[in-house]
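Written below as structure tokens is the structure these notes are about.
Removed from the display is one protein chain of the complex; every other protein chain stays in position.
And then chain A:
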Amino acid sequence: MPEIKVTPLGAGQDVGRSCILVSIGGKNIMLDCGMHMGYNDDRRFPDFSYITQQGRLTEFLDCVIISHFHLDHCGALPYMSEMVGYDGPIYMTHPTKAICPILLEDFRKITVDKKGETNFFTSQMIKDCMKKVIPLNLHQTVQVDDELEIKAYYAGHVLGAAMVQIKVGSESVVYTGDYNMTPDRHLGAAWIDKCRPDILISESTYATTIRDSKRCRERDFLKKVHETVERGGKVLIPVFALGRAQELCILLETFWERMNMKAPIYFSTGLTEKANHYYKLFITWTNQKIRKTFVQRNMFEFKHIKAFDRSYIDNPGPMVVFATPGMLHAGLSLQIFRKWAGNEKNMIIMPGYCVQGTIGHKILNGQKKLELENRQTLEVKLQVEYMSFSAHADAKGIMQLIRMAEPRNMLLVHGEAKKMEFLKDKIEQEFSINCFMPANGETSTVATNPSVPVDISLNLLKREMALGGPLPDPKKPRTMHGTLIMKDNSLRLVSPEQALKELGLSEHQLRFTCRVQLQDAHSDSDTHIRIYTHLKSVLKGYTIQHLPDGTVMVESIVIKVSSSPEEPNTKVLLLSWSYQDEDLGSFLSTLLKKGLPAALSSM
């Protein structure tokens, strides 16, 4: 029986270094190729030796698909394609293709230039890797080869994020990447049609959270920023350059405008201006409202938000600063944090998820003393606020997506094991489908039961549909007969007559005849009538005829009676039927062997 296998190399019961292998219909697909922010060693990248111990990956993979530009989904791509070795196609959407190399370069710079790591991918490798990328459009069916096709759906989450459907024949898998089921200030909600995949592989970051209304969270956020600025404090918001940052900028921009606020808002430079430009050019990927009004007013041209310079860190007075990266694991955001952490007037707002091992994760867990490199410690006095703005589907959203796509099986990745467990139970209860949650390196197997496509002759089909009437009767199903011709990989279903004609075969006639002796004290013609009456009463719903020459016919079975003048009461019944009527024929011979009931009224 055909089966689909799913093996996470990363993101199995974990968040970070998403990388999931899928085997379907003889094809192998890698979904995402991310890095782990919480590690600085080998565990940073997925373990590609699972695929092959040595040599390149090209011959083991039919394609690689990247769902969106976050580094935990694409950070290992140049390592995989250029250092391990992969030359096949890599698919991603246009915005992802545009933004992904910038983030990779940024990541490389931090790792190599700042931390001084060697044996890391180079700028040239990022460029070479991106040359292997084929852009995907939404809803376009891309034929990877003759059998494998993929299709992208809108996922919300970040600019250009996509869910992908992978299809071989009638088997299919949908991988959600990260997605968001409620529209936000700059992106729309994820959508998929009722494609009934064999497996739906979903992220489950917020498997147990049901988030309160977005508006409340926004009001909360603005209130906190406002209060801090009013009392002269500084607000640090660590973000990734693209995504949440733009949403919060739109939020603050409109608030500053409305409240006529004067305190400066800064955005760490370089990446960001460029980032806003990407949003302008890819406006078709944003939400309805922004798309509708972009000609009059482009939401990504900010009036109040200015570029940040390192020298502003020590400026007196209140300010709001957006700085990268979002988990405080390196870079400018960490640098600013160190300077501002000691003052209780200041505030840090963490608008997204932080993986274990990062400073972001530590302070969110209430750690008040941080150990830095070279044995320094940092006291955290500023206020720490966590506001979940990350655009992931919550439990409600995940259930909603299941209802949309109607999968036969569910598989959870990109979440914490405990939370997954909870959601798994809920899914299995509510939808009565299997739900898997494999750990990294563990394989989940789902048997599929594909139906067999066959070409049916239109004559046969039309005849059957005409006979069957407009509505089939569930109690009395009509059986149709046909002959399946298997020739050169083609399967054709035609009427038996057509099959013989086509193949130049003549049908053999096979007839059975049988004699049954019977004691019946009547004339031959009366016996005929008695048999006719008897069979009429036993065989309801069959055509029984009494022919003029005395013969009785049941469907196509002929029954004749003869007797010798010597023993007129011993009748010899001669039964004859064709091979097609074998069942009825042998039934009749058994029945008649038992004799005719005495009480038959002769007509």
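Of note:
Operating definition for what follows: a contact is a pair of C-beta atoms (placed from the backbone, for glycine too) under 8 Å apart; a residue touches a chain by one contact, two chains touch by 3 or more; residues count from 1.
The rule is simple: contacts and distances are computed from a predicted model.
Per the UniProt record, the chain missing from the shown structure is "Integrator complex subunit 9", taken from the list "Pescadillo homolog", "Integrator complex subunit 9", "ALA-interacting subunit" or "Histidine-containing phosphotransfer protein". When the missing chain is restored to the complex, the residue among A:115, A:231 or A:277 that touches it is A:277. Remark: the omitted chain is touched by one listed residue; of A:254, A:434, A:457 or A:576 this is A:457. From the options A:314, A:373, A:507 or A:549, the residue with contact to the chain not on display is A:507. Among the residues A:517, A:545 or A:590, only A:590 touches the chain that is left out of the figure. Touch with the hidden chain on the side of chain A covers residues 94, 97-98, 135, 137-142, 151, 274, 277-278, 280-284, 294-295, 449-458, 461, 464-465, 468, 472, 477-488, 492-493, 496, 499-500, 503, 505-510, 538-539, 542, 579-584, 587, 590-591.
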